[in-house]
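Have a look at this one before I ask anything.
With one protein chain held back, the other chains of the complex are shown just where they sit.
To keep things simple, chains are lettered A and B as they appear, and every chain counts its residues starting from 1.
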Amino acid sequence: MRSYIIKRLLAAIPVLLGVTLLTFLISHAIPGDPAALIVGPKASKEAVEAIRIEHGLDKPLPIQYLRYMNGLLHGDMGQSIRNHRPVLRDLADFFPATLELTLASLFLCLAVGIPLGILAAVYRNRLADHITRIISVIGVSTPVFWLGLMLLLLLYRNLGWLPGSGRLDITSTAPPGITGLYTLDALLAGDLGLFWEALRHLILPAFCLSYVYLAVMTRIVRSSMIAALGQDYIITARAHGLSAGRIIFKHAFKNSLIPTITIAGLSFGELLGGAILTETIFSWPGMGKYVVDSITTLDFPAIMGFTLVASTAYVGINLCVDILYALLNPRIRY
Amino acid sequence: MTGPTNTILQVKDLSVGFETHQGPAHVLDRVSLAVQKGEILGLVGESGCGKSVLARSILRLIPSPPGVLLGGQILFGDQDLLKLSEKSMRALRGQQISMIFQEPMTSLNPVFTIGHQMREVVRTHKPMTKAQANAFCCSMLATVRLPDPANVLQRYPHELSGGMLQRVMIALALACNPALLLADEPTTALDVTVQGQILAILSELATAQNLAVIFVTHDMGVVAQLCHRVAVMYAGQLVEEALVHDLFAQPAHPYTQGLIASIPGQTPGQLQTIPGSVPSALQPPSGCRFHPRCPKSTVHCTLHTPQLLTVADQHKVACHQAHNRASV
Partner (left out) sequence: MPYLILASATKSTLPAWVRELGLTLRILSRNPSAVLGGMIIMTMAFLALAAPFIAPYDPIMLSLPDRLQSPGSAHFFGTDELGRDIFSRILYGARISLTIGLLVVGVAGITGSLIGAVAGYFGGVIDNVIMRCMDVILSFPALVLALSLAAAMGPSLVNAILATAVVMIPKFARLVRGEALAIREMPFVAASRVAGAGHLRIIFRHILPNCLNAAIVLATLTLGDAILIAASLSFIGLGAQPPTPEWGAMIASGRKFLMDQWWYATFPGLFILVTVIGFNIFGDAVRDVLDPRIRR
């Protein structure tokens, strides 16, 4: 088991290197003079030249890449053009909000998607299954940003049930930051009113973000449950007198967990992508909104920093999924 | 000899169908048989004759679409199993009637240990602590002669061989001392040497626990080795039933004769076969279902279905020719 984990870790390293390389190459495809961008439009030629030499922009590409990697290892992703703060600091500031949103969405995906999938599998080809299929197709086909707008229209403007932006009401202050997740921090601080407020702000964006991947999750759970329920050991379990509930929720489900977890892991990465759009719609102050703001101001260090962080997180999550996979499936551990 | 108090299971006119795209298929047609306490009844026939369906129907393991009960009764003691609630059936399964299957390699859930699954079954039927269950499972594994039972309990199914797994399945099936064991081709997927070991264990345990067994197989050699009595099925019908010695000495039905003749070694230098193939369950032949392949069939056979009638002591057959011979 341990050697499996080590092998997986080692396999992830070249992928991470590739990610940094690709990000570096993309950032060098940016039109315009990066030195001029850093300094600003009013600078003199000498100032631009000085910046160019200082950042090593006159050196050949491989050398620049090594400087870039060196910087990364020291936590330096460059400075945001907008506010002249280190990009890494910016991202660290905005990360907890995105984490809270993504975790809430993942929770919704699993909490709704898994039961729906099991339902569709157990009542295969009957009404529950057909309804689930329709929900799934719609979910996979919906533009996340449009869904958010429609939710805002319905639940915020027309019905007034839920707030439309931000993590808290404008008048409130954030709870003492232990985890950075407002809901959790409010609970830890014992402030139930604030907890409820943070939760109300979280519901719409979390649901919006989760809807698409919930659809995928449902289909995967359904097909893997159907496959599991068709196996011989299910009949054996019945012949031994085990109850239907135990057979479905323990025996079949644990086997169907394996593809489910894999998809959940992949979904998490896609959630990071979808968060970009959701945070924009709901003015949720996370990394996604940060990068969209950076786009409108052409703040390339910020954009590239975000790209790197998001894909590194994705690689990390897939690594965890691989390990979880081995924990669940005793035949995989080599 | 076989009084009503000794009969543990009685199947009466059981008919089962399957819904297929092309229409209803009749898989079992008015099958009747009885099993005595402590007797090993062999159920033989080619693939597709319905013997597995019969065994599974006893425990009501056939899923209801597409399976359809068309009629009959299955009496266990004085209860009709076909009329019991699912809850009552569940109490019966694994406790009073058990079953083992053909593929031991896939009979257990691959993601749980052997011990976990054994304890689960045992504790479903008898409340006991985990430690007690462990001890009980170890002793069960010892009865099927598995070495190092404590170690086996910690293994996953894919770590054991087919023979070992089948012993585990037997141990599980017999854990609660059932009155009847249904064995659905339990040795077909195993090597010949392992097969012999499994049969020996089964025979031993059956005698020790006064266990009745319905042993489904297509291997006449196994039947000769293990069973007390034999029932032969063809195309969803029971065609012959006799004590094992009588069946081999004087097979009455042409199909049985063909089966015995096709055991390798019967005719030196040749392999005998029964020409033709098993008819489709969707459109069975008229009259006697075996008539298209029967060397002795007459026009009468194509028109009238023979009944299962006694032609000798404890020897029944469903064949017009055999009936004629017997009455002569």
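Quick note on the criterion: a residue touches a chain if its C-beta (ideal position, glycine included) is under 8 Å from a C-beta of that chain, and two chains touch if they have at least 3 such contacts.
Everything numeric here is computed off the predicted structure, so don't read it as measured data.
Of the chains on view, those touched by the hidden chain across the whole complex are A. Checked against the full complex, the candidates A:Q231, A:T307 or A:N329 give a single residue touching the omitted chain, namely A:T307. The missing chain, though absent from the display, is touched by one residue of A:I53, A:I138 or A:L192; that residue is A:I138. On the side of chain A, the interface with the absent chain consists of residues 14-15, 18-19, 21-23, 26-27, 29-31, 137-138, 140-147, 149-150, 152-153, 157, 269-270, 272-274, 276-277, 280-281, 291-292, 295-296, 298, 300, 303-304, 306-307, 310-311, 314-315, 318, using the contact rule stated above.
The working rule: only the chains that are shown with their structure count from here on.
Between chain A and chain B, the centres computed from C-alpha atoms are 55 Å apart.
Only residues 231-233, 235-243, 246, 251, 254-255, 328-331 of chain A touch chain B when the two sit together in their complex. Contact residues of chain B toward chain A in the complex are 59, 61, 90-95, 98-99, 101, 103, 106-112, 120-121, 124-125, 156, 158, 169, 172.
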